[in-house]
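So that we are looking at the same thing, I have put the structure below in structure tokens.
Yeah, one chain of the complex is gone here, protein chain that is, but the others are all in their spots.
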Amino acid sequence: MILVYVDHDRGVLDELSLQALAAARGIDADVQAVLIGVDAVALAPRLGEFGVATAHVGVHDGLTDYAPMAAGRAVSQLAERLQPTAVLAAGSPRGNEVLAHAAAIMDEPFAADCTSITLGDGVSEVTRYRWAGNVFEEARVHAPMLYATTALHVFAADPQSGSAPAAIVEFAPDLTPADLAVRVLERTGGGGGGVSLAEAKVVVSGGRGVGEAGFGPLEELAELLGGTVGCSRVVTSAGWRPHAEQVGQTGTKVAPDLYIAIGISGATQHIAGCKNAKTMIAINSDPDATIMSFADYAVIGDAATVMPAIVEAVRAAKG
Amino acid sequence: MSNLPSSAKCVVIGAGIVGNSVAYHLARLGWTDIVQIDKGPLPNPGGSTGHASNFIFLVDHTKEMAELTLDSVRQYEEFGTFTKCGGIEVARTPERMQELTRRITSGKSWGVEGMSLLTPDQVKDMVPFIDETVILGGFYTEGVGVVDSLRMGTIMREKAVEMGALQSFANVEVDDLTVVDGRITAVVTDQGTINCEYAVIACGCWSRQIAAMAGAEIPLTPAVHQMKDIGTVPMFADAKGDIEYPIVRDMDTNMYERQHGTGLEIGSYAHRPMLYDAEDIPSNAEAALSPTEFPFTPDDFAEQDEYALELMPDIVGDETIGEKYAINGILSLTPDGMPILGETPEVKGLWAASAVWVKEGPGVGRAIAEWMILGEPEIDVHASDVARFYPQQTTTKHIKDRTAEGFNKTYGIVHPAEQWSSNREVRISPYFEREKALGAVFYETVMWERPFWYDSNAGLLEKYGDAVMPRVAEWDSRWWSPIINAEHLQMRETAGIVDLTAFALFDITGPGALATVQRVCMRQMDVAVGKVIYTPVLSPGGGFKSDLTVMRLGDDHYRVVTGGAHGMSDLKWFKDNAAPEATFTDLTEAMSTIGLWGPHARAILASVTDADVSNEGFGFGTCRDITIAGQTVLASRISYVGDLGWEIYVPMSEGLAVWDALWAAGQDHGLIPVGIGVYGTTGRLEKGYRAYGAELESEYTIIEAGMSPKKIKDADFIGKQAHLRQRDEPVATVMCLLTVDDHTSSTGEKRYMLGKEPILTKDGGPITDAHGRRSYVTSAGAGPSVGKHILMSYLPAEYAAPGTHLLVEYLGEQYPVTVEGSGAVFDAANDRILA
Partner (left out) sequence: MNVAVCIKRVPLSPGRWSLTPDATAIDTSGSAMGWTLSPHEECATEAAVQLIEADGGEVTAFSLGTADSTEQIRELMAVGVSRGVLLETGADEWDPQATAAALASAIRDDATTYDMVIVGTESADTSGYQVGVRIAHALGWPIVTNVKGLSVTGGVARCERVVGTDREVYEVSLPAVIAVKDGVNIPRYPSVPGRIKARKKPIDTVAPTATPARLEKIRLALPPQETGTATVLGTGPEAAPRVVEVLKEIGVLT
């Protein structure tokens, strides 16, 4: 049996966790889920569609919102009781965090961002990301129970219509005040009400080649296409754009339908954040820029002249 | 992706400042089928141009470099890419202050205007953020400026494209160069092959690698120059332009500081030499920044931080100003510090335009294009000729050793006679051990160890007393010894033996031998066998290509003897212009040369050979085989020192026996060993003999040099038409000997000029000829036999009359000199030589 930590944000199911469920099902037909917080009760049955027979929901008075240390504690206690062969989660910020806590509590190893997992008796073999996926590591994990997360966008969620809803089993984790001390106290809106970079379907992203003053047409195009503006690390380092817009290894990793990379050479740390885009268009004056080998379409030219023309053409096309 | 043409007249490899400039000038001079490729993107392909500091100081002690720089500034100005800001070289030591005066004199010699010495307070007025208390003064040049080398390159490229002459391709990498029968025939790239007649390697630090594809040598190495840009500097926050304050060179710390927009750029040539191989340089795709911007290594900049803080504490000491950009930038260094230009001796049609800095890039582009299309550049660039290197100078060890040693001389105070200390004793003559035993002090010429003087002659100092013209000032006497003058005087009394093994010798044989030497040499070469002819070699424009000695050893057999420094270039020139059926044999490594001169030379030679060496039996200007110590040697009766004697050419393996025989015989005749100090300077100057590279260069005609034969031979020769034309033109300037009337400086010390100083009118004004050339000292040295310090200089006719009083400026002071005339100041009738 494999136990998968399924994350949710105040009762909204984390779609990325479904990828972890898919990965788990590829290893073992017996997949159970663990969710934390009373908010999760309502969404747990839906997991049946993703092959989950039983969904364990940890309920505790102190668990009113995300609390990573407590979640890790709860997961580790459940795992200790259920003795799955592996505890998995999605390699999202929260998935990695909760499993790191659980593994640390159990003093077991933890392999983050795996692209393949082969369970063995006391030794599992994994392939995992290093350098945000620029390099793969083949590793052995020496542990009776594997703690691992799955690399994002590697495993596709595979809903099976007609499956029975998952059975819900509530459990009460044993949490200390210290575990509960780390929790979300308040939330503030990002302001502007725009589309979140991580979830945007279209990202219009600019690099050094756009220039500090050149982002206007990018903003216009993003608005016309219902997307949002991103940028490379050079741009945020130079202070041209806010850090929240940075796409890349240390910024936001995106997987939009369309990624337009303008004046971005394609440093590996940037590629790490955008290579999962369904379609990529690169606009660059250098036909040999690294980004070209990742792009589906290319326009050779300077952003300053190409972008206004594209904005104009798109505006005209929209009528 | 690119549509490379399958053929072109010329492929220019590289789109940095040099490649762009070459392409532009080739187009300007009329070539129409030029293809330029670069493995990087445009406009910044990722070479050294992309991270250059882009400032240009005008003064260089080397005339060739100064001229290329001044020409480049003119070109940058023409295209609107030059911003004049002025520049100040500051001194922290008294020695540097003296050096700054020397830089002014060099600047005056090459025609630089707007130079002045500044007090610390004057420096502070111009550069308010400097701490004037750490400096003793500065040398200001008004015309110093900053260029936009990328923009300049783009403009030049675009102009060539507009002319319909150039197609330019980025992201094309050279995989191979195809050579057939010693000629370049194609450039093979990752995107197709371009057949071509010419290819120019303008690839900066990659040049050696590219040349190797054709079997040619461009001996340079990539090396690191560290720089950092700190900012934002509050006092520059409102800066409107790229630069508004003069650039400061902190010469004694090998550093510079310049305002760069709102930042301050600090650069250094003081760190340990960091040399790489071209293979170490990443591709554009692999590089974190650009291929030639390596990660900054702050430990190597530790002292530089402290120096910068001392000099500019208000900015550098401000903790709120951060290091925004810092790199170990890659540039190209060569073993002798000069660029590498011209057609490679290995491959016809393959040209080098390498190891060139932004400050001389456009000038080099013009020179290369003129050289390729017109046959010679207007600016004489012989010291940069790619053909100058001997095999011993293209080894990786030599390149690394000399560039490592030379790197920290970038801003150094380099004495004109300063010797290299690394990679010595590479070429040694058969007499080396004998010379060492005699206390020879060795100087190096093209890797040969040559005795400059002998400590064993120190005893002569007492004999000659003040006649050796002792020098008291440290600078004047550095790399010098009064023993040289003592050797000179003794040689004139008895005899001297001189090791001349550094000469380059090559034979030209076969049915085409005569036609070859006739075509290349100005003098009549169709002479009797056994004749020795000293002849100028002219460039197509009638300037000096070389001067050398040719012996006719047989009907179809000539031997050329020429100076070591220029020997390989001369050999290439002969080969390039050879008639059919002429065979070349380079004897340089096989033969050594011994010089024997002085009133007793004949007696010494007679005592070791049965040959008739009397004046009647062995006349001046003749040569023949004789036997010495059982060895057959070629003896040639000529003289470069003004005394009776011979040059003796002997195979290396047999040389020592001949030397020992002459030495033993000479003991009864007062023979002493004599160094190159006499041969190259004192003996030569008393006779007014012109030397190639000093008096003789392509920018001066043979008429101006005063060496024009009365009659011009009927046979055609290179430069003949130009020379005949020149004979009908007014002579703009004429080579003269001058002597110094009074050596006393303002401090009462006697000072002795070393060369390259400006000759001034009695009023201290510059002397410029009708072609705009300044008068400067081409050679300087003692004339012990005449008791005068001798200077040579070109002078316009109105200043050239014997007895004319002029001035020479030396280290900031002016000294009276008198024109002696164009000929010898010692034994003008040549009685001694012809004795």
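Order of writing sets the chain letters: A and B. Residues in each chain are counted from 1.
By definition in this document, a residue touches a chain if its C-beta (ideal position, glycine included) is under 8 Å from a C-beta of that chain, and two chains touch if they have at least 3 such contacts.
Because the structure is a prediction, the values reported are computed rather than measured.
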Practice prompt. Tell me which residue among B:202, B:308, B:629 or B:782 touches the hidden chain in the full complex.
Written response: B:308
Discussion item. One chain isn't shown here. Among A:1, A:82, A:100 or A:119, which residue touches it?
Written reply: A:100
Worksheet item: So which of B:288, B:472 or B:828 would be touching the chain we can't see?
Response: B:288
Fill in: Missing-chain contacts mapped onto subunit A
9, 66, 68-69, 72, 93, 96-97, 100-101, 103-105, 107-113, 125, 127, 129-143, 149, 178, 181-196, 198-199, 201-202, 225-227, 233, 236-237, 239, 243-244, 246, 249-251, 257-258, 266-269, 278-279, 281-282, 287, 290, 292-302, 305-306, 308-310, 312-314, 317-318
Fill in: Touching residues (missing chain, whole complex) on subunit B
1, 230, 276, 280-288, 291, 294-295, 298-299, 301-302, 305-306, 308-309, 316-324
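Criterion: only the chains that are shown with their structure count from here on.
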Worksheet entry | Sites on subunit A touched by subunit B in the complex | 285-290
Worksheet, complete the sentence: subunit A partner, complex, touching residues on subunit B are 1, 41, 170-171, 284-285
